[in-house]
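Heads up: the structure comes next, in structure tokens.
All protein chains but one are shown in place.
Moving on to subunit A:
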């Protein structure tokens, strides 16, 4: 007959249970520390991340925002064909100019060659692919020669950048010249 074998010692069992308990506690603590609070609320992501994204500062306003403080420009800009051109495209974002309702800095005004570069970004005939009906195209310096002005003239010497035909039409009205054939 085999002797009944039973250990009087159960420390090994206690040891395993203790180790498992410690692992579980550490695991749960680390998990709660590592995983952000709002994670998994709407899906496998941090729900507060949406708030972070929504609270990103707006840096570009709209033309309406710019023109609400610049009535003189407003009058010209909305009259002319450039009314769809964004103020901030040439002058920079409104956030650099106004903060909390106060003017913090002046936005740069483009000068000379910079203006010409900006104009030709859209109006350069040499770049094809621009629908003729959408936008008036010119090629430099033929345009200047055709208009009998010096070839080092800048666009803004004849054209008001906000309302391109304003001065031209006024001048024509004063002198009484009919529109030239194109």
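Everything below uses one rule, namely that contacts are C-beta pairs under 8 Å (C-beta built on N, C-alpha and C of every residue); 3 or more make two chains touch, one makes a residue touch a chain; residues count from 1.
As a convention for this text, contacts and distances are computed from a predicted model.
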Protein that the absent chain corresponds to, by UniProt name, given "4Fe-4S ferredoxin", "Extracellular solute-binding protein", "4Fe-4S dicluster domain-containing protein" or "Cysteine ABC transporter permease": "4Fe-4S ferredoxin"
Those residues of subunit A which, in the complete complex, touch the missing chain: 36, 39, 42-47, 49-62, 64-65, 68-69, 82, 84-86, 88-89, 92-94, 98, 100-103, 117, 120-122, 124, 126-131, 134-135
